[in-house]
Each structure stands twice: as C-alpha cells, then as structure tokens.
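The next block holds one structure in the form of structure tokens; read it before the comments.
Of the protein chains in this complex, all but one are displayed in their positions.
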C-alpha cells in the first residue's frame, strides 16, 4: 500500500507541513528512518533526529517547534504517539485474519463455539466450554472444562486456561500465559510437613485485558482472583490467589503480587516490583521499578520507591545520601577530633 | 451436596457454637460471605468481619473469643485453616476424576504405563518412560525419553520434562513448568566467544513436591539437581544446575537460586529473593522478600533481609535510619556550625 502525506493527514485530521505529495509504503523509527517510510516523534529525547532523519514523513505534536531547518515532511497532530497507534492499527487490520478449525484439534462435543472463530491445530477445548464470536485460539492453547471466553478474544499459541475460569471480550493473552493454576496455599501439618489447601475458586478476567507472555494468574482458594476491565499486564508477572486488580491499571514485566492484595484503578506499576499479601493499594498510585510494597497505601495518587517503599521524593534524597555515606562518616570522624581538641583546651 | 453444622463439626472433631441445624452448600471468604456458605477465620486481620458476615457457618480456632454478639454459627476447631483445608480436600476429592487416554496423543511403545492413568490429547510420552499408577498427564505435556514418574503425580497442561529426569510420587506440577532444561554453563573461549558446556546430568524430584506455573529447574552439568521430599515452589522460580533444596522448604514466587547452591530443610523463603551460586543455607532459615543472598548462612533458623542480606532486626533498624538520612545530615551540618562557633570563641 502506498499513501501520500495528504492522505495520511486527512485520515488523522492533521496538518501537512512540507511536501504533501510525498509517498510512503512502510513505517520506521525516526533514528533508523529511510526514504519511503513514515516515522513519529513523541519523546523529546529523540527530537534531534528530526533534523537528520531520512524518513519521508514524520508525525509530530502540534506544539512542536523546529529549531533548525527540516527536510522531511511533517504531519502535525494533537498527539503524535496516539496518531501513530491509529495508523498502525489500520495497517494491522488490513492483514489477512485466521479463521476456521485446523486439524488435528480437540474440541469437546459439549462445548459451544461462536461464529467466525479460529481454532489452530493441536488446540484443546474441554467440556462445556463457551466461546464467543471471532475468537482466535492458536495452536497448543488449552481451554479447560467449563471455561467461558468472550467475543474477539485472542489466545496465542500455548496459552493455558484451567477449568472454570471466565475470560472477557476483546482480551489478548500471549504465549505461555497460565490462568487458573492453583494458588500457593499450604497448611503446616505435623513434623514440618505441609498439607495442600485445595484451591477451589477460579479466575475472572474482564474485557479489554492484555496479558504478556509467560505471566501467571492463580485461581482463588475460594471465590475469584479478579483482573478488571482494561488492565494491561506485561510479561512474566505473578498474580497470586484472590488478588484483585482494578480497572486500567498497568503493570510492567516481572512484578509479583502476593495473595489477597487489592490494587486500585489507573495505577502505574514499574517492573520487578513486589507486593506482600493482604494489602490494599489506592487508585492512581505510581510505583518505581524494583520497589517492595510491605503495607497498604491509602493515599490516592501517591508515588513511591524503595524496598520497603516510601515517598518517591524522600527516597531519592535518602539514596543520594546513601551514596555519600563515606563522606558523612569522614565528617563525623573530623568532628569527633575537633570536639576532643576543644575539651582538652579546657 | 448439603451439610449441617453438626455434620461438619463431627467430620472435623469440632464443637458447634450456635444453631447446629443450619445448612451450607458451598464455601466463601468471610468478607464476601453469603447465606448457605461456610467461611473460616484464621488471620486476626479479618476478625472484624465475623460480626457482620452473611456466611451461615464460620470455622474458628478454639481460642477465639468474641468481643460482640455473633449471629452466624461457629464451629470451633484446633486450627481453623487446617480444618478448612480438610473440608476443601473432601470437596476436591468428590469431583469426577479424569482417566483414560485421549486421542490424538503420542505414547512410545517402549514406555510402561501404570494403571488408571489419564493421558490428555496432544500429550507426548517418549521412549523408555516409566509412569506409575493414577498419574494424570494433561494435554500438551511433554515427557522426554527415559523419564520416570511416580504414582499419583499430576502434570498439568504444557508441563515439559526433559529426558532422563526422575519425578517422585504425589507431585503436582503446574502449566509451563520446565524440568531439566540445560544449566547455564559456558566456558570462555578465544576472542570473547563462549563455548557451551554440555549439561549431561539430570533433575531428581522426590515425593510430595508441588511446583508452580512457569517455574524452571535446570538439569545438572554432571550428577543431579535435587528437590527433596515435600518442597513447595511457587510460580516463576528459577532453580539452576546442581542446586539442592532440602525437605519441606517453601519458596515464594519469582525467587532465583544460582548454580550449585544448597538450601536446607524447612526454610521459608520470600518472593523475588536471589541466591548467588556455590553457597549453602542452613535449615529453618527465613528470608524476607526481595533479599539477595551473597554468602552462606551457617546458623540454623537465622532470619535475614536486605541485598546483600543480613540479620532481619538490624536490617530494619538500618532501613529506618536510611529513611532519616536527610535529618541526620542536617544534624551534622548543625553540629559543624556549633563546633566552628565554639572554636572561634577561643
């Protein structure tokens, strides 16, 4: 496909700044731009590339002001990153879509399948499963007994969903995701043996949830582990039994949430963060990567860092002083000498 | 199924406190309790719910003393959490069990299968495999050549066991578990190239071991990586080559153990902990989440925190002072001024 800058500006409700007739056939990153491709500029860190990029077109924010001459054609939009997302979506949707049932696959007769679905070879659909319309289930995915899956959801190759879990519509789960494995619950028994506590609950995942590769969400001991609408989980995340993550919270890779902890709406959580169990985190909280949360956060919008975590600003100050501890120690030794000298002068 | 409080109290050897005729058909969490369900109270954090729960029956410890009037029926037992586990186990065992061999599956003719086993569709059993009685191998599980699996063990969908590994009886492995992948061993070669050191050992897992989703246990370079009887590993844990984890040690999610490290019996290890290689950790050691172990621990029962980890109490004290470093710095500046003033008065 080939588009002119004018075509694209019209599609995005943007304004052309430069040659509107220039044509592109692909996209590229601004720092690797080639003629015939379109790039975007959103992060100011990359601004200097706009003066040298070979890309034929660059999407920029309306507020962007050039400091030097620019050779490439600009398209000015309200939000360059979002505009790019729109373009990429159009590109993605123009791709051919998989449909039909490949053989050999295993579909229990007691299951109900929606219309226009794709079931890849070696996919497994257990008993009494309900699958909505336009769902795509790739090869080696496993859907246990009594699972429900909403419309337009995609299970990539090798996703595993244990029995009895409920998955919403418009979700995307990447390869290796495990939904509904047993929670980690053991009762101490005689002589240091542990007895397994059966985990008889399930996992409920609402609509528009995306879950990254090899992330695990354990089933509840009783009741449900719940991931609410619009939550985005990155790769290799651990969500333990009876956790609840509220709407539109975003969590980066390798974070772990221990049992029964509740996380509020619209939180932004960095990578490799750890949450202790039985806590509750307020809405809109931001947590720096590698932090450890040992107790609940009640203040909406709080920003924290550290392990255990506390306010972001004070953490930063303390950490600067941590680096300076050797100097602080020297100051103390020096003062001790001076005090001693003062005392001897008496 | 429907049970009265009296039925349940008899099954658990407990005492009814309230209406013994009340009936339940399901279980629920105390904070989400509904009429017709049974809940339990073990964690004191949840004690206040007992005065408002809608659950018809609540299991409590014998030592529990009500501070207000309680409407629900109590069943008093020695240990409420363990009693719940007993009930859930009964509930779990009453479910229908999978048996038989689903098609298509791949079972090498040279393998020996025990009685009453389940092999799901798309499961793969290699050459010379020995599988005990009542074993359940779910769809997409892979059992490499020469593997041995003991009685009653469950491999959930997508578990991978490389050739030559030995798995005990009564084990449960969750989806995505990888047993026997190559250890991470490379010998530096000329010009910054690494040469793979073949990993010709195996993994030995004893009885009653449970391993969480997507956890990895690497095969030994030579000899065996060993997980002893009763060990419980949560999700997304890394166990490197030639590690040994002794009986009944419990490890929370996302912890990593580097090569050749030995961990003692009955240890309790938090989430996201890291162990360096070639160390040894004594029995009954407790390690706080996110700690980093850089050297061996010889003292039985030691409790540690930090990265690198040291004694838990002193760590807590140091961390409080870390938070107060800005204040400490002000004190030092103040003292320096005062000393200067004292010197000038001379």
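List of remarks:
Each chain gets a letter, A and B, in the order it is written, and its residues are counted from 1.
Note that in this section contacts are C-beta pairs under 8 Å (C-beta built on N, C-alpha and C of every residue); 3 or more make two chains touch, one makes a residue touch a chain.
Just so it is clear, the model here is predicted, and its values are computed rather than measured.
Here the missing chain is touched by one residue of B:21, B:95, B:196 or B:298, and it is B:196. Only one residue from A:236, A:263, A:276 or A:309 touches the chain missing from this view: A:236. The residue touching the chain not shown here, chosen from B:70, B:268, B:303 or B:339, is B:339. Listed for subunit B, the residues touching the missing chain in the whole complex are 104, 106, 122, 124, 140, 142, 144, 158, 160, 162, 176, 178, 181-182, 184-189, 192-198, 200, 214, 216, 218, 221-223, 236, 238, 240, 242, 254, 256, 258, 272, 274, 276, 278, 292, 307-308, 310, 314, 317-318, 321-322, 328, 331-332, 335, 338-339, 342, 345.
Seen from subunit A, the chain kept out of the figure touches residues 27-29, 32, 43, 45, 79, 81-82, 84-85, 88-89, 91-92, 102, 104, 120-122, 138-140, 156-158, 172, 174-176, 208, 210, 212-214, 230, 232, 234-236, 247-248, 250, 252-254, 265-266, 271-272, 289-290, 319, 322-326, 328-329, 332, 335-336, 339, 342-343, 346.
Everything that follows uses one rule, which is that only the chains that are shown with their structure count from here on.
Taking each chain's centre as the mean of its C-alpha atoms, subunit A lies 25 Å from subunit B.
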